[in-house]
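The complex appears here without one of its protein chains, the remainder shown in place.
Then we have chain A:
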Amino acid sequence: MSPFWPMRISAGTTVTALGAGLGPLRAALLERRGGLAPCRFPGAPGGIWAGAVAGLEDAAPPPDLAAYDCRNNRLAELALRSDGFAAAVAAARDRYGPERVAVVVGTSTAGIEQTEQAYAARQPGETELPAEFDYGHTHDLQALPAYLRSRLGLRGPGLVISTACTSGAQAILQAAALIVTGMADAAVAGGVDSLCRMTLHGFAALELLSAGPCRPCAEDRDGIAIGEGAGLVLLERPEATLAGPLLLGAGASSDGHHMSAPHPEGLGAVTAMRAALAAARIAPGEIDYVNLHGTGTRANDAMEDAAMHQVFGDAVPCSSTKGWTGHTLGASGAIEALIATICLEDGLVPGCLGIEAADPAFRSQVATGNRAMGLRRVLSNSFGFGGSNCSLVIGHG
């Protein structure tokens, strides 16, 4: 069997609160302009901020795939229309054959927002959901890969990964595994997650939502701002094309500790980061920047700082970009993998947004302002409920 790594990221796109496509995200990172705003999502808890995506009203699926219409698949549709992504996939489909291109995508809640609408549409005293509500094409996790596969005319394996907030990163890792084991020649991989009342009220019940824009790594950080979005990459073997950055390695782990609280010393996070470095066959000092999971909760950021310090000491700059996008949950790992590609291209360390200085208790090198510096390799972290951890290394070999 050929060595696992690297894989080529031959195309990529994002949809975030900053807009559709990588362009608006890149500009916002350079200008230090965040996309969070007071949350106006219908039925959301009061007094919170969120990273909502605009323009979904014009992103309905094509008529023959109308059954898939829901907020989550509209985010996916908007991604396909951005950065020439659908055309890049079509070229791969023509090159390899449709049955040789896989779809492996992550989501935490898929189209459950459609189910919430169906529940709310019932008359008082009525139990049954409206006849037009289509569970399988919206709420079901598989609705996401099924939509992408149909919309892109692909016939390869279609998998959905749902490991809470690592879903998008884990999907990229599993897509690479399908290619290396010969099950596919290319894969559309990433994550899509949409605002829904379940997520917003659930995190509110856990008292994990910030009162304003989230401020990861700040001493007085007060929680998460939920975002929504999509991040999709096209993965191929490195020799397939010379264009595009490389996925140099990836590693995953479990905490085996607690369902919603991270391991205090970051044992699982350290294990995932070291596994990713080992897969990429590089030492910690060969990483130039770490894009943190950095949700802005007290527990996550403290744990991640401890884990960072254990792996990198204070030698490598790190920051969270969730101050721009919010925490896009099952999409975040994929969106932040694409942020890593922007950082590599532009030579940018985007310091945490909305904070003057990092928590003085932190021992890793947290960047606050933007820094211009040449980058060869970026590590991106994702951690999630259930004790799921996944790190990706992206760069130029």
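Couple of notes before you dig in:
Keep this in mind: a contact is a pair of C-beta atoms (placed from the backbone, for glycine too) under 8 Å apart; a residue touches a chain by one contact, two chains touch by 3 or more; residues count from 1.
Operating definition for what follows: contacts and distances are computed from a predicted model.
Look at the chain that isn't drawn here: its UniProt entry, checked against "Beta-ketoacyl synthase chain length factor", "Ethanolamine ammonia-lyase small subunit", "Extracellular solute-binding protein" or "Sugar ABC transporter permease", names it "Beta-ketoacyl synthase chain length factor".
Within the whole complex, the absent chain has one touching residue among A:A27, A:A205, A:A278 or A:A357, and that is A:A205.
Between the chain not shown and the residues A:G21, A:G34, A:P157 or A:G354, the one that touches is A:P157.
Of the options A:S10, A:S82, A:T115 or A:T325, the residue whose C-beta touches the omitted chain is A:T115.
The chain not shown here is touched by just one of A:R26, A:R93, A:R151 or A:R197, and that residue is A:R197.
Residues 1, 4, 43, 98-99, 108, 110, 112, 115-116, 119-120, 122, 127-129, 133-136, 139-142, 146, 149, 155-164, 170, 174, 177-178, 180-183, 197-198, 201-207, 251-260, 267-268, 271, 275, 384-388 of chain A touch the missing chain (whole complex, contact as defined above).
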